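Worksheet for the structure shown next.
Partial complex: the chains shown occupy the same locations as in the complete assembly.
Chains: A, B, C and D, in written order; residue numbering restarts at 1 for each.
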Amino acid sequence: MRALGRIHPWSAVRHVLLLAGALVMLIPFIWMLSTASKPQTEIFSSDLHLIPYHFALWDNLKIAFAKADLWRYLLNGLIVTILIFALQVLVALPAAYAFAKLRFLGRDVLFALVVFCILIPPQATAIPVFLLLHKLGVLDSYIALVLPFTISVFGIFLMRQFFKTVPDDLIDAARMDGISEFGIVWRVMLPTAIPAVTAFGIFSVVAHWNDYFWPLIVLNSEHLQTPPLAVAHFRNNEAGTNYGPLMAAAMVIIAPLVIAFLFAQRRFIEGITLTGIK
Amino acid sequence: MAEIGIRALHKAFDGADVLKGVDLTIEDGEFISLVGPSGCGKSTLLRIIAGLEPQSSGEIWIDGANADGVRPSARNLAMVFQSYALYPHLSVFDNIAVPLRMKRLSALERMPLIGRLMPSRRRAERTIREDVERVAGQLEISPLLKRKPGQLSGGQRQRVAVGRAIVRQPRAFLFDEPLSNLDAKLRVHMRAEIAQLHRQLKTTFIYVTHDQAEAMTMSGRIAVMIGGELIQVGAPAAVYDDPQDIRVAEFIGTPKINAFPARVRSDGRLEALGHVLHATTPSPAGECRVCVRPERIELGASGLLSGTVVHLENLGSEAFVHIGSAGMNAPVVARVNDPSQLPAIGAAISYGFAPEAIRAFDASGKRIATSVPSRIERPREMAIV
Amino acid sequence: MSDAVAALQEVAAAPRMRARILVKSGTAGRSGAAYALAAPALILMLMMLLGPLAGVIALSLTDYQLGAPSFSWIGLSNYQEMFADRVFWISLKNTLAYVAIVVPGAVALGLGVALLIQSGAGLRSLYRTVYFLPVMATLIAMAIVWEFMLHPQFGLVNGLLRAAGLQGHSWLQDRGTALYSLCVIGIWQATGFNMVLFLAGLVSIPKHLYDAAEIDGAESAWSRFGLVTWPMLAPVTLFVVAISAIRSFQVFDTVQVLTKGGPSKSSEVLIYTMYTEGFEFFRSGYGAAVTVVFLAFVLSLTLLKSVLGRREVHYA
Amino acid sequence: QTEVVVQYPYAELFEGTHKRIIEEFAKVRPDIKVTLRAPYDSYEDGTQKVLREAVTNQMPDVTFQGLNRIRVLVDKNIPAELDGYIAAEKDFDKQGFHQAMFDIGTASGKVYALPFAISLPVVYVNLDLAKQAGADPANLPKTWDGLIDLARKIKALGPDINGITYAWDITGNWLWQAPVFSRGGSMLNADENKVAFNGPEGQFAIRTLARLVTEAAMPNLDQPAMRATFAAGKTGIHITSTSDLNKTTQMIGGKFALKTHTFPDVVSPNGRLPAGGNVVLILAKDKAKRDAAWEVVKFWTGPKGAAIMAETTGYMPPNKVANEVYLKDFYVKNPNNYTAVSQLALLTKWYAFPGDNGLKITDVIKDHLNSIVTGARAKEPEAVLSDMTADVQKLLPKTVGSVR
């Protein structure tokens, strides 16, 4: 697929195709922005217009922020996703290292179990986990939001793939230098795995920032609610959905992820490339 | 500085024997090279010495103490790896400082933030800095201390890896093909540097390589390992001149030694390619091989063997003539020191060799003693009569 | 839910599981360290995944109803009831249909986009970002946007159709189109994810293979694709298919927000059935039985695929 | 000070209401502190939460639940019964409480809940379209025949105009029960072990639904879409809950004139309409808490609380005193809101099916109704009804439902 310098027509075709596809990908976002900028009466009128006659984005944002404590939700989302990610790394990295680089009895069986766990959908085990959290007495708290996800089998899988590509020599060198196995994980593997950790981070943050199901089940307190619950608050069949503020709120909660991705994007692609999914 | 003893060492991976009873004593301060073809178990032996891999049976003694169960870092050996194994995220300075920090700082002092606040750490860091800078000066990499390994050339990385090894003042250095990732020119240069380093440090060096030229040029002794066994250990010149096994003879020396199919006649004379040689052996009659190094093959009308020139390799400083001969499946290679006088390809040519140049091996590959019958007086008479 | 996402080439490891017996004490220390390093993960896995899963299996043998003070063991009658239930079979069929549409769709589009992006130098990171956007966006929020776009009266889609002089349609309210609408959304959401994986795969194809292909006479981009790109991407493709399939089998959010399995169960899928039975109808035991069957089904499919796939990827 | 924890659904609708009532309540009973938990997203969510919390003993002391959810909770012994408290109250009727209110919250012969916000199905008419179609705004049709006729005329006004929409998919088969009950029918027989909606009342109901599709060309929309379409001025007649009134009015924003009137063809004397909305239950187990919770329940459903509820939402209060005294002026100003109040006498329970499969039955019925609305089986309503009867019958408990 090398583009020879002289073939300009292909470059044009490529852009046309990609832009068309990009438009399809973006339409929902554009429509979201457009709707978020319209007053209620314009939203429900049957003539289609992208640019609102009356620009109501600020009003809708204001309503959104007034109706729900969005800042608080965003903060909760931040706390929860960061906690989850940090703990996942803390738990998954040593395990991934052990699975990738150390030989021990039962390694293959245990790893097969890890892979099997990837298949379990989170809804499936919701009830037993809920009861477990109850037994631990941590329902309706940050712990309840975080604890079930501290184990990321996908993370272990991904990081193991990456660690397998780290040369054994590097680990042996560390051992010769007197770094313990535990130290190797944090002083040697983690720094070399930064791109892969970034890739995993994006998966993890996206999944947990956007998780709707679990917070809904374990939370009661208003002050712990996470961003998707905020969106759900605006969606209301009984009362009739207020689309303007809903879309505004949706924008607000999607924005942090998009911004974060823009920053991490290069590392992310690199990380996936390096994890040896090839 | 250390004397390292290896006793009856066995190692099996998944049931496959990789080391089959290795015995070797490495003297304090010695530079010994382990050579052998790829996969013969050199790295495995080195890793067992380092403590990175457990042996299946046998013992490693370091300075008179059994090293069994002693952690790699506690053995106080330094290792330089083929891939250099530098920490890619650390600067050259930090790379070299790692072993010192690990030894001199407590776990608490090594903590990322808290550690930095401790005055004891600051003191230790000062001495570490001095040590690292001293070593960097010694290896002439002082200007590179701030760079990351990714920003260094191969030779520079090599030196940083050596620096990391030197800085801890280990009892012995283990090298695992440290030069094989460098290009030919640089390899020749670094060869001299490492030899120089050994002369300067006077510490035990164990050097693994599959490049016999490296082993020959640098070390005091070389140990040739083939198929998990040490076949011959000795000074480079001795191993080159006096190989005890045909595998050693063929492995050491480029181009490869010429092997002529031969047999021991019942009268003890050797016979190769139908010519009876001016050499006798006490060995029983039977098939054998007669080997002659390329530089001992003499071209010219006086030689009694003949063939045609199939290929010429002119290196400028010397040249190799490849001669196809009836009865041989590989061409005979002869070195010509003065490349200005080369035969043409396709030309018929005669060649021969002196009887002293003969190294003979029996059917199992073991060396057979040969002697030149005393009645032959002329010192450089051709072996083939 | 991408936690649950993954690759299963490695599940194939299961049949190969050989317990290696360790030699000698030297590694004992290191294998001790290995257990210590893996322990937190394994304990948490047992606590949060395998233990609960065992709980679910136990639950599927009872008539437990959420909130009820007691329950009794009823053996396999939940399973009997399930296999006799029309809804279960519809749900299974819909799930398979969803997977059969979304997986090829999202994989092919992901590959296409990745190839297009990689075929030139311009605007790469812009395109990557745009196509990845749907993966990141909160699905529940985007589902609502889609609902609104598919609105029969005010939706953008029907609006555009009408503008083009075509008949609009009640996309999500019509039995005939509800599932397909969900498929479209599914593809929209998964394409970017697959694209990123394919990009990673494309980047790691050695450039000189294309040179060799060109020298060998593969003149058209298509023949180079057939000679180099496609075979070299085979392992990535397998991975992508596995991941897409797992994600598609687990489709839930869009169904829950957009159609609630309707109209008339036409978009009912297994996870949603499990959810409604367990959480809306409170028939926890029955819901657990659906879960167990779902897992058995997905597991056997993945095993089958990895066994098939293993034959493919044999080169170094 | 006793703390009473309260949880309610639909913050969007009721947040302001509950906060205002709390303020008022604090003035009357400073000894009881009411705290609100994060609201439920929906009735379904509310019931799920309570059931889960019943397992973990974390229930709020007072909960507001969908009217048809009482039975599920009672079946699992979760709410406290209120008969004792009611009996102990003196001149309860003076405060506007009446038997119909108790009936709504009765299960297995005992009162477990008091209704808080009630909605009833009413007819919304777009007067502009009706006038264009030649209807007399003052004398809108009161029968199905009349409505269907008008709908057909409205439909003829333009290609993107709908004649009529019927919010048949409101949760809990609400608008399936409404036409059956309005003809005096019932869902099951008195023993609750046999389907009863297959009688003439049910046949009328299903035929009417089919006629909306076949004769009045009702489009296949879901409930929010219907509301949006109506509010956009594209639908002539919309039949749905009164609870939609405030929202719809707001969405219309003056684009056209809206009029509500009563549900068609309610036969007397047996014709009834199912009450929608929510009820309040006491979940507290502790005696002191229960007593305090009762004070809360009483205030919320009493004249003051009910009046506040009516003014801040589209719902109406079941409390007589609230309607007749506190809200007199309000109804004069908002005649559309009064339509439901005028139907108050017809109030009956929103029926919940018995047994473990109760909620599943609702789902089965919905699917059958859907087959008519989508037009797939609109031509054979009787066949649909008999299939539906058979399916539901299969899911009914074999023994008579009672509190286990």
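One rule holds for everything that comes next: a residue touches a chain if its C-beta (ideal position, glycine included) is under 8 Å from a C-beta of that chain, and two chains touch if they have at least 3 such contacts.
Keep in mind that what you see is a predicted model, and the values were worked out from it rather than measured.
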item	value
Whole-file subunit formula (labels as shown)	A x1, B x2, C x1, D x1
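Simple rule for what comes next: only the chains that are shown with their structure count from here on.
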item	value
Subunit B to subunit D, fewest steps along touching chains	2
Interface ranked first by C-beta contact pairs	A-C
Remotest chain, subunit C as reference, centres from CA atoms	B
Length of the line joining the C-alpha centres of subunit A and subunit C, rounded to whole Å	16
Whole-Å gap between the CA centroids of subunit C and subunit D	39
Multi-partner residues of subunit D (each touching 2 or more other chains)	52, 55, 160, 228, 232, 234
Residues of subunit B touching at least two other chains	none
Residues of subunit A that touch subunit C when the two form their complex	1-3, 10-11, 14-15, 17-18, 21-22, 24-29, 31-32, 35, 43-46, 48, 90-92, 94-95, 97-99, 102-129, 131-132, 147-157, 180-182, 185, 202-204, 206-207, 209-213, 227-228, 231-232, 235, 241, 243, 246-247, 249-250, 253-254, 257-258, 261-262, 265-266, 268-269, 272-273, 275, 277-278
Complex contacts: residues of subunit C adjacent to subunit A	1-8, 10-11, 13-14, 16-22, 27, 30-31, 33-38, 40-42, 44-45, 47-53, 55-56, 59, 66, 109, 113, 115-123, 125, 127-142, 144-146, 148-149, 153-154, 156, 159-160, 163, 188, 191-192, 196-197, 199-204, 207, 210, 221, 224-225, 229, 235-236, 239, 246, 249-250, 252-253, 257, 271, 274-275, 278-279, 284, 288, 291, 294-295, 298-299, 302
Complex contacts: residues of subunit C adjacent to subunit D	63, 65-69, 151-154, 170, 172-175, 262-265, 276-277, 279-283
